[in-house]
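All protein chains but one are shown at their positions in the complex.
Right, chain A next:
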Amino acid sequence: MQRGKGMKFVGDSRIPAERKPNIPKDYSEYPGKTEAFWPNFLLKEWMIGAVFLIGFLCLTIAHPAPLERVADPTDSGYIPLPDWYFLFLYQLLKYEYAAGDFTVIGAVVIPGIAFGALLLAPWLDRGPERRPMKRPIGSGLMLLAVVSIIFLTWESVDDHDWEAAAQQGEIVDVDYDVDESAEGYDIYLSQDSCIGCHGDDMLGTSAGPPVFESDYDVDEIIEIIHEGIGSMPGDQFDGSEEELETLAEFIANDGQEP
């Protein structure tokens, strides 16, 4: 940098009037096959970036981002699952000595030690040796951590009931317009056993589907309420045979007064 007397500036600014040449550095005297980042290496890097981007776009086209049904905080039967990169932390909390009374161990102590050690690695391993084979303790601990993360993620994926998960989150087509002034609706509301699984809006919960989902006729509906079907028990209706018929007609008519 030029100093002292005789410096000329552009106008009254502090920009030197003398232009500096805009020429790249010469790397020919550098060791090995050093090359300039700009523009030589950046052009090659862009090619790798382009290939990477194409692969990435193919992924987004082949697998659209998932979206489940809208959040329903009252649905306590939902089995939660974090995104895959948190699964190892989540799985840790399922083991006996890292959960329940020991939650602090699984939630704070173990991750705290692991991530704390990662943060402080330069001070835990201060030797000058850089080759992984020459510092077996550091490399060994890192390998152990990587294997543990893979193992815990694997266990978590294995434990999870993926079919139930896909079903519980499915977007249900709730196009049913339930007539809440109908007689059948009042009868339904008086039946605690129905509401228990099908919800007070008749549109289902995690324990039972919407009552309108299957296209049964009146007689079939009465028979199902009497006999039960699948995991639904029979003989739960509490009322007269006439009321049952009114309710069945209401259900068969997709929630409208017949």
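The rule we apply is simple: contacts are C-beta pairs under 8 Å (C-beta built on N, C-alpha and C of every residue); 3 or more make two chains touch, one makes a residue touch a chain; residues count from 1.
Note that contacts and distances are computed from a predicted model.
Per its UniProt record, the hidden chain corresponds to "Menaquinol:cytochrome c reductase cytochrome b subunit" from the list "Menaquinol:cytochrome c reductase cytochrome b subunit", "Xanthine dehydrogenase family protein subunit M", "ABC transporter ATP-binding protein" or "3-isopropylmalate dehydratase". Residue A:Val146 is the one among A:Met7, A:Ile54, A:Ile113 or A:Val146 that touches the chain missing from this view.
For chain A, the residues touching the absent chain in the complete assembly are 10, 13, 15-16, 19-22, 24-25, 27, 30-38, 40-41, 44-45, 48-49, 52-53, 56-57, 59-61, 63-73, 75, 78-86, 89-90, 93, 103-104, 107-108, 115, 118-119, 121-123, 125-132, 135, 138-139, 142, 146, 168-169.
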